[in-house]
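Take a look at chain A:
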Amino acid sequence: MPVKGWIEVHDLHCKGCALCVSACPQDVISLDMERLTPKGYHPAHLIADGCTGCAICAIVCPDAAITVYREAPVHPQKAPASA
Partner candidate 1 sequence: MMTTPVKPEIQVVYQRPDSFTDLTTHYCPGCTHGIAHRLVAEVIDEMGLREKSIGVAPVGCSVFAYKYFNMDFVEAAHGRAPAMATGIKRVLPKNTVFTYQGDGDLASIGMAEIIHAAARGENITVIFINNAIYGMTGGQMAPTTLPGMKTTSSPFGRDVELSGYPVRMCEILATMEGAGYIVRRSLHDAKHIRQAKKAIRLAFETQERGLGFAMVELLSSCPTNWEINPHEALDFIAERMVPVFPLGDYKVNEELKH
Partner candidate 2 sequence: MAKELLKGNEAFAEAAIRAGCEGFFGYPITPSTEFLEHMARRMPQLGRAFVQAESEVAAINMVYGAACAGKRVMTSSSSPGISLMMEGISYIAGTEVPAVIVNVMRGGPGLGNIAPSQGDYYQMVKGGGHGDYFPIVLAPASVQEAIDFISLAFDLAEKYLNIVYVIADGNMGQMMEPAELPPMRELPKEPPAWAVTGAKGRKPNILSSIYINPPDEEVTNIRLVKRWLEIEKNEIRFSEYLMEDAEFAVIGFGTAGRVATTAIRAARQEGIKVGLFRPITLAPFPKEQVAEISRRVKRILVVEMNSGMMLEDVAAAVQGRVPVEFFGRMGGVTPFPDEILDEIRRVAANKRPVNWNARAEWIARLEQIVAEGK
């Protein structure tokens, strides 16, 4: 199963520059044209499943506006070899 990730975009910091939109390898971010931030920008948001939490959007974000989360892959705990 692919790793599940998601992002939160901080409305106060996002300026809608869209650098995250073009950088996203999964193509799952776009600007939200329905909404304006308090400063008057269309903020970035997730538009589809497929975010892997790779954080490339946050790395290219000039405003440290993106927090990236990821569900840690669940590895079944292995029994000790001697058991």
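Here is the rule we go by: a residue touches a chain if its C-beta (ideal position, glycine included) is under 8 Å from a C-beta of that chain, and two chains touch if they have at least 3 such contacts; residues count from 1.
Candidate selection criterion: all candidates are chains of the complex that A comes from, given by their letters.
Since we're looking at a predicted model, the values are computed, not measured.
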Identity of the candidate that touches chain A (this complex; choices 1 or 2): 1
Residues on chain A engaged by candidate 1 in the complex (per definition of touch): 4-5, 10, 12-13, 15-19, 22-23, 39, 41, 53-56, 58-64, 66-74, 76-80, 83
